[in-house]
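Contents: one structure, followed by commentary.
With one protein chain removed, the remaining protein chains of the complex are shown where they sit.
Moving on, here comes chain A:
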Amino acid sequence: MLKSLTGLAAAVFVLTSPAVADEAGHRQLGPHVHGQGTLDIAIEGKKIAMELVVPGMDIVGFEHVPTTDAQKAEVEKGKAKLTDVLSVFKFPASAKCKADSANVENRKETHHPGEKDDDDDKPGEPEHAEFHATYSITCEAPESVTGLETSYFTSFSGAQLLNVNIATSKGQTQAQMTRDKPTLDLAGVM
């Protein structure tokens, strides 16, 4: 169900460049490293936009198209956990944050978010798949967002590292959250 929701990200270009190259013309793949995910955080005013891209391996332990009911349930469970963004990424309580929207997809990495998954996925076929989550959060007291803590690593045993890219009106920076250090310091850019 969540799959059908449209991710905004690629839609921008799909709209502005009508001539999307055909299948044979242009192929590209993003990096895919098991154990490592990317978290993008953009903050402006009271709004926080976050995007999480992680290999399926980290979330459910397999990346093929789910075949058994158990595997399908795993994927749904992973999605459900990731959807509850504020329990995965905990902002300071004093910031009074609430999630406006959370959208989690499990997709083959060749797909751009929002694109229709129209090729014939054969169940069980080996394939790199990733979870792609987009979040929109509003914080009443954004000045209190001096950092965040994540339960991501305790929830998903396959995950080891999150590369975090941060963009705020103060500037841009990069940080890492790991199993040993599941916290992020935002004091420098807020």
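Note that contacts are C-beta pairs under 8 Å (C-beta built on N, C-alpha and C of every residue); 3 or more make two chains touch, one makes a residue touch a chain; residues count from 1.
Everything below uses one rule, namely that contacts and distances are computed from a predicted model.
J.: The complex lacks one chain in this depiction; which UniProt name from "Hydrogenase expression/formation protein HypE", "Heavy metal response regulator transcription factor", "Alpha-ketoacid dehydrogenase subunit beta" or "ABC3 transporter permease protein domain-containing protein" does that chain carry?
T.: So, among "Hydrogenase expression/formation protein HypE", "Heavy metal response regulator transcription factor", "Alpha-ketoacid dehydrogenase subunit beta" or "ABC3 transporter permease protein domain-containing protein", the name matching the hidden chain's UniProt entry is "ABC3 transporter permease protein domain-containing protein".
J.: Would you mind spotting which of A:Glu44, A:Glu149 or A:Asp185 touches the chain that isn't drawn?
T.: A:Glu44
J.: Spell out the interface residues on chain A facing the chain that's missing from view.
T.: Against the missing chain, chain A presents residues 8-10, 12-13, 16-17, 19-21, 25-26, 28, 40, 42-44, 47, 49, 51, 112, 165, 167-169, 171-174.
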